[in-house]
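Shown below is the structure under consideration.
With one protein chain withheld, the remaining protein chains of the complex are depicted in position.
So that you can tell them apart, the chains are marked A and B in the order they are listed, and the count of residues begins at 1 in each.
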Amino acid sequence: MSLVVENIRKRFSTHPALDGVSFTVPQGAFVALLGPSGSGKTTLLRILGGLEYPDDGVVRFADLNWLTVPARERRAGFVFQHYALFRYMTVAQNIAFGLSVRPRRERPSRAQIGRRVESLLGLVQLEGLGKRYPSQLSGGQRQRVALARALAIEPRMLLLDEPFGALDAKVRKDLRGWLRSLHERLGITSIFVTHDQEEAFAIADLVAVMNAGKVEQYGTPQEVRAAPKTPFVADFLDHGGMDASRL
Amino acid sequence: MTTAAPRATGWRKPGVLPGFKLSLGFTLFYLSLIVLIPLAALFLRPWTLGLGGFWAEVTSPRVLAALKLSFGAAAIAAAINSILGLVIAWTMVRYRFPFKRLVDALVDLPLALPTAVAGIALGALYGPHEWLGAPLLAYGIKVAYTPLGIIVALTFIGLPFVVRTLQPVIAELGMDAEEAAATLGASRLQTFIRVIFPTLAPALLTGTVLAFARAVGEYGSVIFIAGNLPMVSEIAPLLIIIKLEQYDYAGAAAIAVAMLTVSLAIVLPLNIIQARLSARR
Partner (left out) sequence: MTPRRPTEDPVAARFCLIAATIGIVFLFLIMPLAVVFSQAAAKGGAALLASLSDEDTLSAVRLTLVVAAIAVPCNLVFGICAAWTISKYDFRGKAVLISLIDLPFSVSPVISGLVFVLIFGMQGWFGPWLREHEIRIIFALPGIVLATIFVTFPFVARELIPLMTDQGRDEEEAAISLGATGLQAFFRVTLPNIKWGLLYGVLLCNARAMGEFGAVSVVSGHIRGQTNTMPLQVEVLYNDYNFVAAFAVASILALLALITLALKSVLEWRYADEIAATHRH
């Protein structure tokens, strides 16, 4: 069940956001879309999640023409940069949401939903906080709720948009290590967007360095660091402060 | 900038701008003269009847009927307005359609139009031989000279309140929560009911309460369509006027005090609920 992205193009009214993006994500891989703001990485992620549509190109996943599947039906868990938690629902209700909106036939019983919520709360280390409201949680806690909520629907892929962007440095470091270990436990194909190369290299299996709507290089962190393919990549790595042995 | 050291007086923090005493003084003077003293006169008057007399006046059958009608019709009209207002506000913020700017400007018509004009217009629209009255009568629905006519008039009056309270709130809804709900599998309808509506609820409640409060005291747009039969279609403000014409000042004041008190008793708890609902952000 690999994800195949072929030649995606998208134009906003003033500029091309994506200009022929292609790559393949093996099943279960953890991929980082890395690049400066305006490189198109968030747009690409949103296209994968069904929140935007490209002007051109094909995406295939699990033998499906992915772009013809509406967002509701994709079961692509999306974690937003600013969490997008439902303010008027408790943590437990937020997590249960994806299960509770399923059509009658597919919906688990209340007891089953309750158990699933409990186990997810344990997974994200927020036991006992089910009855709190999002406004009563810290930023790091809210992001974990957002993740639990996305995981509740047993997603086929996990899409994370700068998941730690709104958090401070220490929390970021803790959470990214935790996210990586979570990924190793669950094995879900995951794609996350970041502009922080330290973060990308620390936890991703594959990194796609993006610039101005194109993928400049796609490979493992070691490959990219050791052999930057284009001047942009070399430059970008350089400015991130990483000690890259460049050409 | 200031030459003397500011005194810490307690209730007021001194500043740089002069004229505080003068401007506060004039403000309070004008406020008292025009608003506070007249309202005091209102609240003092019923007691010339004594407590028992006041109570007897307010609970007399005709007065009770008028109060029930005013409050009841206002409540129904406000409820209708909450639905109509939500539809209009949502459509105006989220969709594009022809004449949208015109519609936007017209929504405030009930606020700008003199109530007497609205009154005779509604009378001329819903009367038994008129444009809308005749077809409705064919279906057996009588609007003019019945409580139904009162509800129609009060719905007209309250329309802008819900719309204008909701519009800014809907405009400020970010897309995030709706997108999240979509990725979690919710349909648009489910998203609206479970995610969007709870966010709008406090504003909807505020607008509905405003529409209700306005409708309770409405006079001009109602009396031409109401029929004004005692015990049946006579609103409380009309009864106040009738009492005044009979020089029953105390009785008129008693009804007025009752109206204001009941309004306060209804509006205050609703405002508290609304404040609690919006505190969850």
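Basically, a contact is a pair of C-beta atoms (placed from the backbone, for glycine too) under 8 Å apart; a residue touches a chain by one contact, two chains touch by 3 or more.
Since this is a predicted model, take the numbers as computed values, not measurements.
J.: Thinking of the complex as a whole, which visible chains are touched by the chain that is not shown?
T.: Its contacts among the visible chains are A, B.
J.: Any idea which of B:168, B:230 or B:269 touches the chain not displayed?
T.: B:168
J.: What does the interface between subunit A and the hidden chain look like in terms of residue numbers?
T.: Here the touching residues of subunit A are 50-53, 67-68, 70-72.
J.: If you put the missing chain back, which residues of subunit B would it touch?
T.: That gives, for subunit B, the contact residues 1, 11-13, 15-20, 23-24, 26-27, 30-31, 34-39, 41-42, 45, 84, 87-88, 90-92, 94-95, 97, 99, 101, 103-125, 130-132, 155-156, 159, 164, 167-168, 171, 175, 178-179, 182-183, 188, 213, 216-220, 224, 237-238, 240-241, 244, 247, 249, 252-253, 256, 259-260, 263, 267.
Everything that follows uses one rule, which is that only the chains that are shown with their structure count from here on.
J.: Round to the nearest whole Å and give the separation of the Cα centres of subunit A and subunit B.
T.: A distance of 48 Å separates the two centres.
J.: Give every residue of subunit A touching subunit B within the complex, in rising order.
T.: Checking each residue of subunit A against subunit B gives 49-51, 71-78, 80, 82, 84-89, 97-98, 101-102, 133, 135, 149-150, 152-153.
J.: Note which residues of subunit B are touching subunit A in the complex, please.
T.: On the subunit B side, the touching residues are 176-177, 179-187, 190, 194-195, 198-199, 280-281.
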